[in-house]
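Removed: one protein chain of the complex. Kept in place: all other protein chains.
On to chain A.
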């Protein structure tokens, strides 16, 4: 295992984040504050509680997941796309670094950034709502697993994308709708039975449900199923990335 290469890529990516720390943090925190104001305070004032949890607090895990998913995908896809765009990818490809080491460096950094932003949002939410975390260990476990899985997905998008439009289209057209329809702002049990069944086809529902369980002990689907869902996604993404590197698709053409 080429550990210095993993470290080099990881800190190279993190230094970009720290170079623009305020822009990196301000945008997601500002949008989350707006969500808290609009959904938590304005609309939430008219919804007393969801399954016994005040609505303002109920949406916190969903909002954190929304941010983690968007940030993981965006950071990882941009992280690998930019060297492709600028041509500097050549030095990674000619170096004695394998696919797993390269992936670990980029994905590790993307997931770290997403987790840091999610934690800042959690701190912000304490200011708006008195959020209680029932299972802190599982909260962190879900946070890390989700951030890594979606960073892997973002990495695949970055490897696939040939231009900036393609880089944007998957997060916009797929990830954001899945998060909004995955129960970020409501419980699936609030939907009519047919739509509840449809919602359960959405993989993001399992992540948000598991994550919400770690906060309140409430879940739309069993926690074990959520853990299996995120683990399956993680392994599937790793397998796809390995295939891309071994065949050289969009990398060594």
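To be clear about the criterion, a contact is a pair of C-beta atoms (placed from the backbone, for glycine too) under 8 Å apart; a residue touches a chain by one contact, two chains touch by 3 or more; residues count from 1.
Keep this in mind: contacts and distances are computed from a predicted model.
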Given "Nitrite reductase (NADH) large subunit", "ABC-2 type transport system ATP-binding protein", "MFS transporter" or "Metal-dependent hydrolase", the protein name in the UniProt record of the chain not shown would be "ABC-2 type transport system ATP-binding protein"
Among A:93, A:134, A:198 or A:228, which residue is in touch with the absent chain?
A:93
Selected from A:8, A:191 or A:240 as touching the chain missing from the view
A:8
Which residues does chain A use to touch the chain missing from this display?
2-5, 7-9, 12, 15-16, 19, 82-83, 86-88, 90-98, 248, 252
